[in-house]
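Removed from the display is one protein chain of the complex; every other protein chain stays in position.
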Amino acid sequence: MAEPGKIRSALAHCAIDGVVAKSGLDASISEQAFVGKVVLRGNPSDSEFLATVRGALELDLPLAPNTSSETPPVSALWLGPDEWMLICAPGSEAAVVDSLNAALAEGHSTVVDVSDAYTVLRLSGPASRTILAKGCALDLHPRAFAFGDVARTMIAKADVILHQTADETDDGGPVFDVYVARSFADYLWRWFDKIIN
Amino acid sequence: MKRQRFRLPSGGRIDRGDARAFSFNGRRYYGFSGDTLASALLANGVHFVGRSFKYHRPRGVLGSGAEEPNALVQLGAGARTDPNMRATTTELFDGLRAASQNCWPTLRFDIGGINDRLSGLLPAGFYYKTFMQPARLWKLYEKFIRRAAGLGRAPTERDPDRYDQQYAHCDVLVVGAGPAGLAAALAAGRTGARVFVVDEQAEFGGTMLAESGRHIRIRDTSPDAWREDTIAALEDMSDVTVLPRTTAFGYYTHNFIGMLERLTDHLPRAEAGNQARQRLWKLRAKEVVLATGSIERPLVFAENDRPGILLAGAAREFVNRYAVAPGTRAVVFTNNDSAYAAALDMAAAGVAVEAVIDLRTEVEGDLPRLAREAGIPVLQGYAVVATSGRHRVTGVTVMRLNDAGDGVSGTARKLRCDCVAVSGGWNPAVHLFSQSRGKLNFQSEMNIFVPGESVQAARSAGACNGSFSLAECLKEGADAGLAAARVAGFEGADAATLAAIEPADGPQRSLWRVPSERKDARMFVDFQNDVTTKDLDLAVREGYRSIEHVKRYTTTGMGTDQGKTGNVNALAIVAGSLGAEIPAVGVTTFRAPYTPVTFGAIAGRHVGGLFDPVRGTPMHEWHVQCGAKFEDVGQWKRAWYYPREGETMRQAVDREVRAARESVGILDYSTLGKIDIRGPDAAAFLNRVYTNAWTKLGVGRCRYGLMLRDDGMVMDDGVTLRLGENHFLMTTTTGNAASVLSWLEEWLQTEWPELQVYCTSVTEQYATISICGPNARALLGAVAPEMRLGGDVFPHMSMQEGMVAGVAARVLRVSFTGEIGFEINVPARHGRAVWDALIEAGAPHGITSYGTEAMHVLRAEKGFVIAGQESDGTVTPIDLGMDWIVNWTKGDFIGRRSLNRSDTAREDRKQLVGLFTADPQTVLDEGSQIVERVSEAPPMDMIGHVTSSYYSPNLGRSIALAMIRSGRGRLGETLYAPMPDGPIEVTVTSPVFFDPEGTRLNG
Amino acid sequence: MQKYSIFSLARNALTRHENWREAWRSPDPKPEYDVIIVGGGGHGLATAYYLAKEHGVTNVAVVEKGWLGGGNTGRNTTIVRSNYLWDESAGLYEHSLKLWEGLSQALNFNVMFSQRGVLNLAHNLHDLRELSRRVNANRLNGVDSEILSTDEVKAFCPLIDCSPDIRYPVLGASLQRRGGVARHDAVAWGFARAADALGVDIIQNCEVTGFQRTEGRVEGIETTRGIIKAKKVGVVAAGHSSVIAAMAGFRLPIESHPLQALVSEPVKPILDTVVMSNAVHAYISQSDKGEMVIGAGIDGYISYSQRGGFDVVEDTLQAVVELFPTLSRLRMLRQWGGIVDVCPDASPIIGKTPVDGLFINCGWGTGGFKATPGSGNVFAHTIAHDEPHPLNAAFSLDRFSSGALVDEHGAAAVAH
Partner (left out) sequence: MLRIPCPWCGERDVGEFHCGGEAHIARPSGADTIDDDAWAEYLFMRQNPKGSHHERWSHAHGCRRWFHVVRDTDSDQVLAVYLMNEAPPDLPGRSS
């Protein structure tokens, strides 16, 4: 029988946790394995839908593009005009899915657990922006991309969701969480590894 | 330390305390930090540097920067050798090794020099006129032509260097850090805008670096003091990025600028360490200020290509910036005032300036006055009509010009010299402006092309805008920088105009070809490609009148310098022969890059291990550990087969196939595309995207579907499961997972927005493990004791949820092999553990992992098609014999109408059949063509081809699937696959080879 | 026509090449022609040449909006081959290849057709299957074609990285030895000169702006140099086919995309064949001047700007460096773009249009240079006889209605 202890994260084979840049770029990188991730889709102009979600999670979905909102322990990332990713503590995704499914039984929406479909590479430290900019065409200047901002974009040849979770003013900041599809994680990690080493 | 004979005792921007040894053609020399290879060579009296492309003429250093057409060298050796490097832009470092190119056996004695003697036979385009007879000898001729190809040599080893890349965004990009660029950057930077200021040179300052500073002041101080203050101020601004050694090489659409920064090219190997060699910047600028300066144009006169003849501005730069005397006795030849500065600077450096030969009859500017005051003889209304010297110029012959400027007369005077500094005026460096698609205007006073109206968010300032005085450059620069920042949304006060004191210029006289009394004397226009005025004349004479034709016929402007010095001269000369105005002739198209860019830098890190992502499944390492061979399917690595010690591929695959039929096989199918489809219209949506009907499918049941493009051709297939009234889970082929999702989204968003359906990819959420075979049920039972697996409760094409190996799983009873099969889906994190548990539990059954090859054999035995293998974008479901899956009564679906087009509905289209070879052991090649009759020689009428072909261990013979014209009517017919070793006889059969009744599946 | 040969070259050397005559005249347009060809690219010029040469139709004008060969003819990577999959295509391209083989002599202009072989690499099992299908089809169609193993690829072209460790290892290749490259400009000039000698008027800087029609029949063209009457008009305007069709009132199944190419600085010869790869998208050859001639993929949107995105060039050079690691230090000297008219089935359209007397030859997309002589030859036949040559019958515009497409995507994913 498979033991729960034998679960494997996307980057279990890479031993990346807390790898610190050796190339004079001041940054470190780690995998945030098993963070709960749930895709929610629904009509943002349907106030009932928004209210239902608020009721279920005590969270206002971010409606402005490229932003996020948070009511600990859940945060919501804007992915598209009718699409969000809900982020929650490892293991709590089922509860989130269940409560939303229950609340949203009426109306047209969808809730899909994608916790295993993506992993998160957390990049932190003053050089984070520079490191990201080696493969990401977004404007990452603090004026253009700041705390709480989100973008679905590409880093090198991987599709990612980029979420800034701490500022330069924070200890060890800024911090970026990079969501990447499980099978691209190895590539993306090797990409960062090449840059920082 | 070895003496540098032509090094000036003082002055210059070199560091005399930092000597650097280098070698050229095997000889050792010394230069200083701050030198370029060109200045160091000249300091050592090396003027003869290379050979030209076509005639192998001796050539020296013409310019002092990016414009250099002649002084190209092979740099370095081994894996790090670089061909065609301009000596004028190669910074000197300790241990630098350089060699001349395009000469053999040596630079001085070069066999290729024979071409120069034969030049009469080798005019422009000569190769188009000859080497045609006899036709069969062309191959041989070409070998000889090819031998002459190329300049330097490409490395023969893999490039050991790494290349960095960086995206960037800014409000204002300033290209060029001469006075105009520096003023622009400062003005823009002061507004708080994000500014990038880049210059291709190691030091900022542009032409200021070549100034003696004697005749010029900026705001009461020396130009250099202003320069240093400005740079310091820029470096202090946190949002200003200062990038020396960075060339903006390409101005692309929507203000995207490609820039190459050289990080270690100027360092000795040991200092470079393992830093990246170069960095490619991909910059998006809101506004661009072009301050790229100007490039001096040579005069076109007889025998103007000898080593020692160089541009006057370059001569100045060598004297003032590098403290090198370009010769001992110089002649200056000019049509404008700027060259007098060279004369003055050389004279001040102790070079004997024999004379300034000026094409103009009246010479009134400040600089000529200063020159006369300095005692430099000025010959007004004179021209150089010939030069002498083999490997270095030894003298010039001058004669008086006539009034029209088209002839010379009087006595020829010979002047002895070892250096001729030439100026034909200055061309604004409009390359980037032109790349941005801005049109050029011709300014006839100076005979230059200047930027017209900008079409992108760009403005030009300084010499590149046709403004040549320092005061104008400073003002235009500051204005442009501020204006750009304002447009980008920043505020700043107008800056006070910077006062500059400088000599005033008189007018110039453009004589595009300097007359000579010698009719056969060659005048070079494109130095690198040896294009002379005669070649240009010939092209025009032969009807190649468009400047684009002239370029291509003569190759003028097509060298590694892209005609930076020669193009304007060439087009003016062509205009002259055509009797046309210069603007009517126009310029050839400016294209990126401004200067050549390393392939490796453009490829960046996307090579080797990072060329393309390698996607692996959650069980990937197990496959690796078990010695699997992998197959690339898109970006995925899929286990292809698992050879055991000593097994051939065929043996391994046979074993895997047999296991699946005889006991139980296990396959990693995680790569299957999976799409969660939900919404009140989900079933209606599936009805439209699949050919069959979906409304009545029960919850918990699965159905196979075929998806067409709207032209009726098969696009993808897969099993879809109904999870709820409004909820489906679609699977797609591995290769099409992403494109099918996009396809669904496209139809939903663009064509059927009224349908309430959401699609979400869950491909990677689940590890999918497929087990099949007579013992599959027993195996599943062992790891999922709570699931009820009997055929009555868990029939084919249904689904159950339950615990498998202790993990919540969704299990589909489906089969792609014809055996009882289960597809176990668990969250990816559990994939490996569940897989391991199945392997362990399957041990008693001899569970065998099988790869894609065995999977193919198994499905082919059953006649199951693979989208993309049996179908190739030209195949309909009817062609595949799958009429049963096309529901004509449910209403419209994608591709439906196309199936009825006159050709698509033909009865005699290619149809899927099976083939048996006459010899059961012969396995046809996939891709074999099939004919009815074999003839002696081609052509043969091909009626189809083999799409899949395998050895079937279960049948003990080979099997093949094929698409054959009217195939279904040919069962039993004998056909042939003509192969190079002879035809193979085949018989047409049904495409289902194994268990046609499907008894095993429902057992 | 003044004959070109080593002897005439030597003779003219004595007179300092002062006596060479114009390769073609630059006449003013006559009021009327029997046939007007719109478009002075290789195909248009070849059409005019064959009309005069093989069909005795010499009262012909070629009108070109810019300079001869300034369209795709002058900006392509010059790959010539005939190893296409379907019988229809193989017939057409092989016809063309045979004409190439005698073209320099026929035109008395050295087009430097160099049969140094064209190698198509396979990097996965799917590639291999498709390659074998095509090679088998080629052989049975009488088109030379062979399969090379990885080792044979390595021996034939040592510059390619054939190691098994690269991301997409080379699993094999097809080779057409008779394929190769030609000097693109010379093709336009050679046809122009030969056509001119047969009486064809070549009129440059003359843009077609409209058509004169009565009752569904074409009567002439409107141009920037006035109206020119004609009994028949053949449109061979590559990138601009749709623009011209719109002037005549019909639409085409075509999109015009940027296609880019680039050259490196010239280096001594190291690559003596043409290499193309589908999966690692690149194609490359080395010219007789020494530069590496490299083709990119098309940009995904319509554009008439004759330039494309830098991202496409990046992709191409990644592929080049991946396959040819020793070329990493070479430098890009110049990059440019053309406008290619892409058909849904990656095959051309050659034949009649809804307007009587108006014929069209277009849709060659990314791969029509190799077809230049063959295309001109069958198009001349089509215009002269008012019906297609057997070799272009399948390439009519109707096929888009009937569905009888000639889908060469497999052969054309890297279509050069």
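Couple of notes before you dig in:
Each chain gets a letter, A, B and C, in the order it is written, and its residues are counted from 1.
Here is the rule we go by: a contact is a pair of C-beta atoms (placed from the backbone, for glycine too) under 8 Å apart; a residue touches a chain by one contact, two chains touch by 3 or more.
Keep in mind the model is a prediction, meaning the values are calculated, not measured.
Note that the absent chain touches A, B, C when the full complex is taken as a whole. Contact with the chain that does not appear here is found for just one residue of C:I6, C:L198, C:I227 or C:I302, C:I302.
Of B:R518, B:R897 or B:R933, it is B:R897 that touches the chain left out of the display. For the chain missing from the display, the contacting residue among B:H266, B:R329, B:R413 or B:R437 is B:R437, taking the whole complex into account.
Contact with the chain not shown here comes from a single listed residue; of C:L252, C:V293 or C:A394, that residue is C:L252. The missing chain lies against chain C, touching residues 240, 242-243, 246, 251-256, 300-305, 309-311, 344, 400-403.
Mapped onto chain B, the interface with the missing chain covers residues 252-256, 284, 437, 455, 710-711, 742, 745-746, 749-751, 753, 892, 896-898, 900-902.
Residues of chain A that touch the chain left out of the display are 65-66, 79-81, 83, 137-138, 151-154, 159.
We adopt the following convention: only the chains that are shown with their structure count from here on.
Each of B-C and A-B has its own count of C-beta contacts, and the greater count is at B-C.
Centre to centre, using the average C-alpha position, chain B and chain C are separated by 22 Å. Centre-to-centre spacing of chain A and chain B amounts to 33 Å, using the average Cα coordinate of each chain.
Residue positions of chain B touching 2 or more other chains, listed in rising order: 282, 606, 609, 612, 614. Listed for chain C are no residues, as none touches two or more other chains. Contact residues of chain C toward chain B in the complex are 4-6, 8-10, 13, 16-18, 20-26, 66-68, 70, 74, 87, 102, 104-105, 108-115, 123-126, 128-137, 139-142, 166-168, 183, 185-186, 189-190, 204, 264-270, 280, 286-290, 305, 307, 309-310, 313-314, 317-318, 320-322, 325-336, 344, 399, 401-405, 407, 409-410.
Interface residues of chain A facing chain B in the complex, by the touch rule stated above, are 1-4, 6-10, 13, 34, 39, 41, 82, 108-110, 112-118, 130, 133-139, 141, 143-144, 156-158, 181-184, 186-187, 190-191, 194-195.
Taken in their complex, chain B has these residues touching chain A: 164-169, 194, 282, 284, 605-606, 609-610, 612-618, 621, 636, 676, 678-680, 756, 758, 760-766, 783, 805-807, 827-834, 836-837.
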